[in-house]
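Working notes, beginning with the structure itself.
One protein chain omitted, others in place.
Presenting chain A:
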Amino acid sequence: MVKYFLGQSVLRSSWDQVFAAFWQRYPNPYSKHVLTEDIVHREVTPDQKLLSRRLLTKTNRMPRWAERLFPANVAHSVYILEDSIVDPQNQTMTTFTWNINHARLMVVEERCVYCVNSDNSGWTEIRREAWVSSSLFGVSRAVQEFGLARFKSNVTKTMKGFEYILAKLQVLPPTFSLLTDTGVSPRGPAWCGVPPVSWELCLACIVN
């Protein structure tokens, strides 16, 4: 399961000022968590675009509950790569940024497109998309599915236990037939005067 974000921002500066500022934006008063910045790849393509890859190190500030759950992650800074394509002919810039460690815990990917603002050519707009994903979602899905499977198997044992005892007591012939359960309420006649909604209601009726 991936969380998706879409947003738009406007900077009231021209595209060339914004693109130049992009390479000079660290440090600033709002970037105390950014520790290092390095260009690790750069090239000008034949069609005059600038490709760059920037490596950033950021502090890893987690809430207290996360520090307790993931102690191994606490000591390590976050490494982030930011790839960018500057296209001065079309006056656009595209960036793609993501973390390359702590990935088993969470991955955040951000894609931005910078272009001239459609209303004001002296301004620059940024279209920003992000995807937040975590393999922990898979863990909680697995826990739920395990819980349901275990519950269904226990229901089978419950009913078999009843049949066994009832047969022994010779009160009722063992003609109980287990409804095959797919987790969906079976249609058909009501049980105990209650339309079948769930196994739980069915059991509650028998026990009472």
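Operating definition for what follows: a contact is a pair of C-beta atoms (placed from the backbone, for glycine too) under 8 Å apart; a residue touches a chain by one contact, two chains touch by 3 or more; residues count from 1.
Rule of thumb we're sticking to: contacts and distances are computed from a predicted model.
Asks: Leaving aside the chains on screen, match the unshown one to its UniProt name from "Mitochondrial import receptor subunit TOM22 homolog", "TP53 regulated inhibitor of apoptosis 1", "Phosphatidylinositol glycan anchor biosynthesis class U protein-like" or "Very-long-chain (3R)-3-hydroxyacyl-CoA dehydratase".
Replies: The chain we cannot see is, by its UniProt record, "TP53 regulated inhibitor of apoptosis 1".
Asks: For chain A, which residues lie in contact with the unshown chain of the complex?
Replies: 16-17, 19-20, 23-24, 26-27, 34-40, 42, 44, 48, 50-51, 53, 55, 57, 79, 81, 83, 85-86, 88-89, 94, 96, 98, 100-101, 109, 111
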